[in-house]
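To start, the structure under review is shown below, and the notes come after it.
A protein chain is absent from this complex, but the other protein chains hold their places.
Entry: subunit A
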Amino acid sequence: MDTQSSSATAKTPTGTVPNEPKPPSQQAQGENQKLSGAELKKRAKAEKAARRAQQQAAGGKDIKSPKESKQAPKDRDSKPASKESKQGPKDSEKSKPMPVRRRQSLSIASTKEPKGEVKQYAKQAFGLFGHLSGVPRNHSLVGVSKEVHPAVLALGLQYSSYVICGSTARCVSMLLAFKSVIESYTTPSGTALARNLVSHVLSPNIEFLKSCRAISISQGNAIRWLKDLIVKIDPSVSESEAKSHLLNSIDNFILQRITAADELISLNASQKIQAGDVILTYASSSIVQTTLIKAHKAGTPFRVVVVDSKPLYEGKRLAKTLAKHGLQVSYGLISSASHAIKDATKVFLGASAMLSNGRLYSRVGTAIIAMLADERNIPVIVLCESVKFTERVALDSIVGNEVAPSEELLSEAERDVLVPLKPLNRDPSSDIAADKSDARTWWMGEPLQMLNLMYDVTPSDYIKLVITENGSLPSSSVPVVHRISTNI
């Protein structure tokens, strides 16, 4: 796996780490002399497995040892406590090999991490989502290529910290950043803009953005369009002309595909809201927000229910904005969705993407809302610009998804208790050694993981209507519209 190959660099930073946790394990070994030969054999086996990972074993050991030392005394504790004293030792023996076996895989997976944050990624790579958690998110500017434009640098950090969040906002901000990239671009002598710009300037910028957060469908579509545009520029055209052509085209793209599209969609959608309606929406979508405000300004009396979820709490902002505009808003979390849905007469959802098999790819939890609405025969209306249409297909949310760092799931207080979290781009080797609280070792060592997906896939039969700038369609028309809009 790619995880292993990346581990070559791991040696030096972890060098200090194993020294710290080892003593406890040896202590534990001393204490556990009375443990059976089988136990020792297992330990040897585990060590062999660790050695097999050569130098990286250092990292693996560090994870293993605190756990073993923790587990052994616990087993002994449980013996007197458990009612059937006979079963006690048997259990511990039985359960022993399993953690060991598990740890083999774990140690291989976790050996490679020099950085604390990477470690978290290995942890959440539990069977199902191992394929999704490959690239850790970049939160720093360290080692960034010099080709990356300052505007893009700033943008990348805004992406990774969710300051700019939402498919549309990310797409627009990216195009604007690319505008300044193009503005400050001068063609080196001996090459043509059409050949040089994409490969030498745009690509590193895009790579950097990708490293901050996986790129959304709309961004991908926009990038594809932009690259296509650049490549098609006639080499005979002067540089300044070409640049102004590009800048104008980007402005046009934003205007046509996003701003005007939003306007049209929100106009159409707001006409769907009738007096007395209760509109339920999930998380936050810019286009749903404009739609609701537009309908409110048009004088339609209706109520809004915003359902939200951790960890991003995007709906909070939406609810606040709507309330500021004078709408009657109620707010609840996803666990109360089955109650919130009772009042609703229509469900408006935003999209991150519409897949070619008619499914909706949107913030995780959207599928739950759509499912509950479908159960009660409440129409689910998706508002989506055609930039977000893609030829990709997906049957479930597992094959393709974005996995966010799992520590984001914990609230600040919980993080303090469980994970004494440092600034994310710290030098990890030093502070792991520094504070070795129990919680920290739990977080690193136990096979307990947290999963933080960004999106889920809503089955197409839950979606009654997709409103795009090309009209209101059933979800089955997505591939057709996508074909038309890309052929232009």
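In this text, a contact is a pair of C-beta atoms (placed from the backbone, for glycine too) under 8 Å apart; a residue touches a chain by one contact, two chains touch by 3 or more; residues count from 1.
To be clear about the criterion, contacts and distances are computed from a predicted model.
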From "Multifunctional methyltransferase subunit", "Translation initiation factor eIF2B subunit beta", "RBR-type E3 ubiquitin transferase" or "Cytoplasmic tRNA 2-thiolation protein 1", the hidden chain's UniProt protein name: "Translation initiation factor eIF2B subunit beta"
Residue, one of A:Ala192, A:Ala260 or A:Leu453, that touches the chain absent here: A:Leu453
Omitted-chain contact residue, chosen from A:Ser203, A:Thr259 or A:Ser330: A:Ser330
For subunit A, residues in touch with the removed chain: 71, 74, 77-78, 81, 83, 91, 94-95, 98-99, 102, 124, 126-128, 306, 309-311, 316, 319-320, 323-324, 329-340, 363-365, 367-368, 371-372, 375, 395-398, 401, 409, 414, 418, 442, 446-453, 455-457
